[in-house]
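Removed: one protein chain of the complex. Kept in place: all other protein chains.
Presenting chain A:
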Amino acid sequence: MNFFEMFAEYAPIFLKATWVTLSLTAVALVFAGILGAGVAAMAMSRIAPLKWLAAGFIGLIRGTPLIAQLFLLYFGLSSIVVLDKFWAGAIALGVHNSAYIAEIIRSGFQSVPKGLVEAARSLGMSRERTLRRVQAPLAFRAILPVLGSQFIIAVKDSSLVAFIGLTELFRTAQNTAAATYKPLSTYAIVSVYYLAIVLVLTAVVNRMEKRLGRHKS
């Protein structure tokens, strides 16, 4: 059985696993987006304790490996609460990404020139209007490409959830390799699946960037 025959034969179980990977990553990223926006708002606030709290959270999460966070949540807390594998994975991946997303959002807002805010304010626009009309749209344009690459990292990092036993793409590859004694073909196949997901995601982000970047011409 060559690579292509194997690819075809195992397509149904890999496609099913792709669905698990995609839904895991999607749930994690929605959660990460909401939490990350909240942490970014705290980091940019004028209230010092909120800033410290945000900085502490970001430092702690970015300073420790995702797999340690995942194992802490799933195995570490198992004496108190046994989480569903999917949800444990989604929460760990979500919290991990929220710290990065918070930093991306914060730096996006900081990239908006102060002069533009002053121009809006000097026209009589309120803080809220200025945020909505000037800061947010421009920050979003700066954030989008960086956010896109963070999403790509998240898709690939979701493979770590295999190690708590969730049958997503990578776990499926491990099982297949063990059953067929064909690690080379199997890990090549699973790589093709990840690559396909990443390529589609990249295309979507590029398209959004292009649409938002019309004014740069």
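One rule holds in what follows: contacts are C-beta pairs under 8 Å (C-beta built on N, C-alpha and C of every residue); 3 or more make two chains touch, one makes a residue touch a chain; residues count from 1.
We take it that contacts and distances are computed from a predicted model.
UniProt lists the omitted chain of the complex under the protein name "ABC-type polar-amino-acid transporter" (options: "ABC-type polar-amino-acid transporter", "Pyridoxal 5'-phosphate synthase subunit PdxS", "Protocatechuate 3,4-dioxygenase subunit beta" or "Thiamine pyrophosphate TPP-binding domain-containing protein"). When the omitted chain is restored, the residue from A:17, A:105 or A:134 that touches it is A:134. Only one of A:11, A:34, A:68 or A:116 touches the chain withheld from this view, namely A:116. One chain of the complex is left out; on chain A, the residues touching it are 113, 115-116, 118-127, 129, 133-134, 137-138, 141, 212, 214-217.
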